[in-house]
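Complex shown without one protein chain; remaining protein chains in place.
Chain lettering (A and B) follows the sequence in which the chains are written, and residue indices restart at 1 in each chain.
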């Protein structure tokens, strides 16, 4: 069994944003030499998500509006978590709704995707460097 | 290490619906010959979910009502994604809330389930043929 580990680093310049990280994950898969297996991609931070959906800017605006509607950033005093001095209580909820990790099948050395699947890093408390972990196991 | 890949195809005749796909996943596991490992089941489309819950029609009606309440299909103009000519902006949100994939342990050649766990395909933009991927690795 082969295994490969890679950290990807991102810094989103605003509080929230989505980054298509599919090319970086594909590069990690190429490095691994794995032909058949599973590829785990997860946020290493608890105010960020990794999820799979469409690379379409209107959709990303819809996600932003939906998440701000359901768990708004302000007023920050509405979240008990922010009594710790943080202002990211909303980000912990948004990340939970969008998910922490995805597992992608590896087949013939490729990410085994449907027609529109792309992997995104979802940032909900940005403006600092944060990490995604890629772990690939297989043969 | 063994690996096995299978696509399952479904066509839900309405816009939304839930299908219990546990028997099809069990059949794929039987074909794989894997006794100990992991089984990934994921929607290959970004307006559909794979999730695990109860096979109870009242619950499925509750999910439908909850999801329509939180991210209604109409008016379709409320979603910027629909400016592309699509009318499935809501489906991309519903799928995100219900999840893209599940990973199930394989033990003694069986899906290692709790008492009521069943695997469902959740369709949010149906009336066409769509796919689920099953990938099993192990020994």
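The criterion applied here is as follows: contacts are C-beta pairs under 8 Å (C-beta built on N, C-alpha and C of every residue); 3 or more make two chains touch, one makes a residue touch a chain.
Since the model is a prediction, treat every value here as computed from it, not as a measurement.
In the full complex, subunit B touches the omitted chain through residues 1, 36-38, 51-54, 56-59, 61-63, 66, 70, 97-99, 102-105, 107, 112-117, 137-139. Of the residues in subunit A, those that touch the hidden partner chain are 1, 3, 5, 38, 40, 42-46, 70-71, 79-84, 89, 92-93, 95-97, 99-101, 103, 131, 133, 135, 137.
Keep in mind that, in the parts below, only the chains that are shown with their structure count from here on.
Per-chain CA centroids place subunit A at a distance of 20 Å from subunit B.
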